[in-house]
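Omission of a single protein chain aside, the complex is shown with its protein chains in their original locations.
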């Protein structure tokens, strides 16, 4: 199942490139000026790509802890994948509208999808920690607490980004960028400050 | 072979996002109103995504039982993948036509493809249980019977959805949604009520 | 490396669906009639999908024999993947032109790409059998001879299809269909009549 999810994450990230378009199609200006005018597409590409990347890193870490997979876990994982698959669509939506009068609506849809992803993520995690046998027994209570605390940030901040979109699309995008930076930081230190993948695997009896 | 099939399932699911389009392209209305007008695209996306997801879960469970893969089994699996690959096409077809006068035709093609998937699935399963050596010998007769019974629902209900499409495209879509709900329920309880993946693997000598 | 190649094969197969288009875009006829008019797209989809499928099956079987991978082997495998990646393009080309005056050109490009795939395939195989250490030593000379004989059919028949395209695009397509049928037959019996995957693995010391 991890390979399947990895495929969806990797494919959603790569499909984002289809949202980047040749700016000279239908216009006559020089290419370089056109590319600079496409900054919203590049910005949205960068935020979405890295958000999916960090999400994948968390997903990968989660599966290091998981021992047993059952039906509801698979369905909740499916909800997470569904929300992730929507991101290439909402990314090109926000890229096309962030400088127009529909900037707010586009940013609501964009942040709303990230909110959905973060909620699906928390559901998956809560299911895992509440059902004995899903997580490996060697996962300590301290690790569970740290992860739970980190995962609550996501939905909270995406709610802020969603509400902010009613006032300013750009402000909402900026909040998405901040959430990304926080999670990239978490992803970086979790593995360094904590334990190496290998030591986790030794504990789980996988290596 | 499972990794290869997983890839096709994952790509087909992710490609569905290309069927979602910016509603303001070619029109001048506000974005929010346009997005609500795109409800058939979102509905079709949801049904198709989750149907492929549940199909993949069944495929995954099937491969837990399989011990030996031969040529005809691979070709039948290829037929299943071919039908699955058609789904992004039939999904955008039904999304574009469900509110038009061609609603019936679109729903026939949509249900027809799901019917083809369900038939390919049954062929694969029947081949597996009729050829000694394909399934692991530890799979009990009771498990085979339960699975066979569950898999007969699919084609039967998709025939109903196909016939219903001659009268009403929307009714046909609703039946597809019901089939999806039934199979999601099966997929959820099979693993919970029955045995954990791990215990299956222990039985098969894989763990 | 096999996982990487599997990804390219699976992805190329799934991308073929983008060659299927809603026939009512830009026309006003009924959907059903339009879909029947799209028969070249469905035919080309079917031939290409199944040709890549059978090629993947052969690729999978080849990697069951391979023990050691070196640089030139990887580059030849890359040539095979490059030719495979072109297929979604040549498929939509042949679908769009097989009923027009450019039918011959489209069929030449289509058969030409399959010819390139078959040649890359033979190069890969010849490299494998001529360099000691690439194939596992347990692969018998008889198996090598059978496989070599089967693989020579491909380029020969695709040359016929290529030449036929100068006279008739449809005839060339028909030959592609025949080659596909022959290889599907080979793929089916090789594993049945011969040995199971499991027994091959036992011989190779992998199981």
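We just call them A, B and C in the order they show up, numbering each chain from 1.
Keep in mind that, in the parts below, a residue touches a chain if its C-beta (ideal position, glycine included) is under 8 Å from a C-beta of that chain, and two chains touch if they have at least 3 such contacts.
This one's a predicted model, so the numbers in the text were calculated from it and none came from an experiment.
Colleague: Looking at the whole complex, which visible chains does the left-out chain touch?
Modeller: Result for the missing chain's touching partners among shown chains: A, C.
Colleague: Using the touch definition up top, pick the residue from A:106, A:139, A:165 or A:187 that touches the left-out chain.
Modeller: Checking the options A:106, A:139, A:165 or A:187, the one contacting the hidden chain is A:187.
Colleague: Taking the entire complex into account, which one of C:31, C:93, C:128 or C:175 touches the absent chain?
Modeller: C:93
Colleague: List the residues of chain C that touch the chain left out of this view.
Modeller: Residues of chain C in contact with the hidden chain: 1, 3-4, 7-8, 11-12, 15, 18, 67-72, 74-75, 78, 81-82, 85-86, 88-89, 92-93, 96-97, 102, 105-106, 109, 133.
Colleague: If the hidden chain were put back, which residues of chain A would touch it?
Modeller: Contacting residues on chain A, toward the hidden partner: 3, 6-7, 9-11, 13-18, 20, 22, 24, 30-32, 35, 46, 49-50, 53, 56-57, 60, 184, 187-192, 196-198.
Keep this in mind: only the chains that are shown with their structure count from here on.
Colleague: Go ahead and align chain A to its copy chain B using Cα positions, then give the rotation in degrees, nearest 5.
Modeller: Angle of the fitting rotation, chain A to chain B: 90 degrees.
Colleague: Which chain B residues sit where two or more other chains touch them?
Modeller: 3, 7, 11, 15, 18
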